[in-house]
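Omission of a single protein chain aside, the complex is shown with its protein chains in their original locations.
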Amino acid sequence: MKKLIKGLRDFKTNYFSTHTELFEQLAHGQKPRVLFISCSDSRVDPNLITQTEIGELFVIRNAGNIIPPYGAANGGEGAAVEYAIHALGIEQIVVCGHSHCGAMKGLLQLDKLQEEMPLVYDWLKHAEATRRLIKENYKSYQTEELLEIAIAENVLTQIENLRTYPVVHSRMYQGKLKIYGWIYHLETGEVLAYDPDSHSYVHPQSQLGEYDPLDGPVAGEFTVSNAPPPPIA
Amino acid sequence: MKKLIKGLRDFKTNYFSTHTELFEQLAHGQKPRVLFISCSDSRVDPNLITQTEIGELFVIRNAGNIIPPYGAANGGEGAAVEYAIHALGIEQIVVCGHSHCGAMKGLLQLDKLQEEMPLVYDWLKHAEATRRLIKENYKSYQTEELLEIAIAENVLTQIENLRTYPVVHSRMYQGKLKIYGWIYHLETGEVLAYDPDSHSYVHPQSQLGEYDPLDGPVAGEFTVSNAPPPPIA
Amino acid sequence: MKKLIKGLRDFKTNYFSTHTELFEQLAHGQKPRVLFISCSDSRVDPNLITQTEIGELFVIRNAGNIIPPYGAANGGEGAAVEYAIHALGIEQIVVCGHSHCGAMKGLLQLDKLQEEMPLVYDWLKHAEATRRLIKENYKSYQTEELLEIAIAENVLTQIENLRTYPVVHSRMYQGKLKIYGWIYHLETGEVLAYDPDSHSYVHPQSQLGEYDPLDGPVAGEFTVSNAPPPPIA
Amino acid sequence: MKKLIKGLRDFKTNYFSTHTELFEQLAHGQKPRVLFISCSDSRVDPNLITQTEIGELFVIRNAGNIIPPYGAANGGEGAAVEYAIHALGIEQIVVCGHSHCGAMKGLLQLDKLQEEMPLVYDWLKHAEATRRLIKENYKSYQTEELLEIAIAENVLTQIENLRTYPVVHSRMYQGKLKIYGWIYHLETGEVLAYDPDSHSYVHPQSQLGEYDPLDGPVAGEFTVSNAPPPPIA
Amino acid sequence: MKKLIKGLRDFKTNYFSTHTELFEQLAHGQKPRVLFISCSDSRVDPNLITQTEIGELFVIRNAGNIIPPYGAANGGEGAAVEYAIHALGIEQIVVCGHSHCGAMKGLLQLDKLQEEMPLVYDWLKHAEATRRLIKENYKSYQTEELLEIAIAENVLTQIENLRTYPVVHSRMYQGKLKIYGWIYHLETGEVLAYDPDSHSYVHPQSQLGEYDPLDGPVAGEFTVSNAPPPPIA
Partner (left out) sequence: MKKLIKGLRDFKTNYFSTHTELFEQLAHGQKPRVLFISCSDSRVDPNLITQTEIGELFVIRNAGNIIPPYGAANGGEGAAVEYAIHALGIEQIVVCGHSHCGAMKGLLQLDKLQEEMPLVYDWLKHAEATRRLIKENYKSYQTEELLEIAIAENVLTQIENLRTYPVVHSRMYQGKLKIYGWIYHLETGEVLAYDPDSHSYVHPQSQLGEYDPLDGPVAGEFTVSNAPPPPIA
């Protein structure tokens, strides 16, 4: 705790005092451009990995970057989504999973959680669509591969769930809301983005049309669809 | 979005490449020391204001830094609390409110939310203890003061709620878990911490016994109990 | 009631006695090919409008042909969807709305329901995504047009909801499940089917590649997208 | 799907075109006389077995013809019951079970469902009163007999549940609502009706005072009370 | 509080010391014969009005002597009913309403509760069947009469609700459980019991066949059915 409290002082002395104008402006209201949904995991820092300033990201963080379907939960997720879109006018959502996610590990061994961590067990029901997909389609896979697939598929599951929210539904209908699926690989510092056309995770730059192939092939680039048998519908 | 994607590259090129050892180590597992519960508000960046490195804070973020009482919600809050304490062995929790909080503004005008943001409306039921306290005890106060009081009291409400969780209850019984209440004032860059003895928010340094009075009186130091009429039980 | 009881006898004497082989076979188990989801409305008879025999359609009927998102309700809808797909191996789902739907009329005047029909009011929360879309995008429309649009959009809302079910999610991933959106116009006896490519409701025959243009233009063909302003994302 | 789409055309060409007057009239509003609650099973077609026209039956269909007690579920069942009675003024309800019901088979082997069909498992909680009755009172019975008894008792359980709905309670108090319990035997094409006086299922004709004993004894007539030991209270 | 604490000492000194044998025996286990469900109201003391000893009544007390239908609530009511019947083998249940009941007064002015006592408001949903019955059938009655009718009808509503519990359903099927409806009139010290045959509240003695008519007519005897218009179904 001492470290944190010392950090508070450093923040004020160093960072804050050199950004007074920004903070003054922010005191009049926030105008974030992106709703960023990520895991509570201490190794995921949304502002750090996107190198964004304070004021740029409206952030939801929970175990497993999960957004239950509309009406399925009365926790903070739905309220924050609604506030982000309706009150703040946010038009871009990123659902960001990450490698080595403990919540997804738990999802793959759900039975072990029930006695020791019943609330985690219950919470992961909202990722049951991910679990069932893995269980029914990846029977012969190794633990490590399964984890990678679960992480990647869960981002897509949560995007489906997001689409059931009235505010999301209405804004997407207007063409005014975009949802992105990302995976942050903490061992490489790399983020890959879901590409609906190829049903694979690719360099996000390539989606902006500014990807430079000279960067070469990406180690650990994740193609969901290379996992037999299931061609994605 | 372009800005974010460019940020991802900057992060990898600059930050990641200069911290490879840290990231390698973190890839083997996280060991955060603190569960940090804060608002989704884009102006609150837990790692920034505490000047902590990646890997140090396990973070829950939702609208209003609310933790519903145990059993009252099936959102991500309870699961993350349980995971933090049981799976990660975290022994310190910070509930961090902040000035100008939109969720707390909403709480003070709850009726206006029902039609436009029904999920926010429902979510704020978990801060009803704050709302009722304000309503019954601060009738003659101005909007701005009420907001400050609501922010300060809500941190205490959520700490009460936290105490109903079985994992919290058991660890507190063992004397192995501490819960801190903070308020981040974004216009001054200052964080004040709740002091149960004086029932007021004070410099957190003073709680560590290392507060230097030469810093002078704190502008905006918040004393809940200076609000008449109610002496705190 | 006398009429119904007389009908039971007629059924046995006439229909049953001339289909004994079919019933004998069905007594060994059902093998329906389609899960048909329609309104409880007495004017909608799934077997009649599809001219299917007994044994061909597994049927869910409720007010408004609504399927709440996964986890959002503990009524019979989810169980029947799960049973249809997992136990019966059904690979085709039809969500069938209908013109003059009382539930959709109720959705457009929701406030009037709360006192007199509170359960209907609560139930229609699962069509809130439809209501919000209509409210935010069709402000200047007439009641009758609004009803048509609500009926058409609600079918799409419920298809989104269906996609959040684990069994649906997994089977769609395998490419083994198709979901169709229909609207039955009871004043013309016509059924139109949603065409995702054109985002409009068209003759279902045209989707099978066997549509005969000599049939001429369809009176009442419903194009969701001809409603300004919102181009569908 | 081709078959269904061809059926739609046949329906319009044949049935609709010969009933235009009826459909025209129905376009102005439905006036069904009966709320018919039956299983989703493809072998149960309410209009067929009662030989009723379109417009006569308001229909709820789910797995197991279950109506959860008032307040116990937020699915479509309660809303449809409320709409039928309050909005449509329906004064007769039929709860119609059927032989070989898969939902009732599931109820008798509930534990097997939890992993594979968790939603069906949860849904059958609303038939727990049936399950407990069977379990505590029919220990030595064979599987097939148990299934028949479960089907018969479940109809009565659901009628008890129906009575807890405010609209039902109030209308029964006025003597303006009647609830009937039926079982459809799909191997004989026969429907038997529950007779509260004898606590057995009998020919529905006999209840109307027009039963002709020359029809002889009914094969498969089901007497709940012939099952020892429990005399019904 | 002083009074209570003094009372504790008096209890031990006087009552306990003269009943040591009873308490010794009870320390080995309770064997109550009756489950008594009454209001939390301080003027209702189940043991006092039935002149029963300690150990004779298993007691549920809440605002309004309400038992929500099975599955409709997760409060203590269902658990206590289940424990009484299954663990203790209780075969008699009394649902005891009382005159001047504040909960029933609240039920008749439900809207006034929502802001000030939202939990009471929500709780009274489980007496909605009573409220709707009153509202639809007693439009022209005076407040005081309405209250009496509400109290009397609510006892019957809760008995209906009780019947939906699996343990109740199964035991009633065996003929091993009886449910009684009582109303305690605190201004006369009299209890009347519901008589299903006459649909009225009568001297409970008369139900045991030991009623002495010399007692004369009962002031305040309550006949539900003398309230026009509705003959009870």
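A, B, C, D and E are the chain letters, set down in written order, and residue numbers restart from 1 in every chain.
Please note the rule applied: a contact is a pair of C-beta atoms (placed from the backbone, for glycine too) under 8 Å apart; a residue touches a chain by one contact, two chains touch by 3 or more.
Remember, it's a predicted structure, so these values are computed and weren't measured experimentally.
Within the whole complex, touches from the chain that is not shown fall on B, E.
Of the listed residues B:T143, B:S170 or B:S198, the one in contact with the hidden chain in the full complex is B:S170. Within the complete assembly, residues 68-73, 125-126, 128-129, 131-133, 136-137, 157, 160-161, 163-167, 169-170, 172-175, 177, 229-233 of chain B touch the chain that is not shown. Counting over the whole complex, chain E has residues 1-12, 14-17, 23-24, 26-27, 29-34, 40-45, 47-52, 54-64, 66, 68, 72-84, 86-87, 92, 94, 99-100, 102-103, 116-120, 122-124, 165, 178, 180, 186-191, 204-205, 207-208 touching the chain that is not drawn.
Just so we're on the same page, only the chains that are shown with their structure count from here on.
Touch-path distance (fewest steps) from chain B to chain D is 3.
Excluding chain C, the assembly's touch network divides into A, B | D, E. Taking the mean of C-alpha positions as each chain's centre, the chain lying farthest from the centre of chain B is D. Chain A and chain D, compared by their mean Cα positions, are separated by 46 Å.
With centres taken as mean Cα positions, chain B sits 21 Å from chain A.
The set of chain A residues that touch two or more partner chains comprises 68, 72-73, 128, 165.
Contact topology of the protein chains: linear, an open path with no closing contact. Under the contact rule stated at the top, the pairs of chains that touch are A-B, A-C, C-D, D-E.
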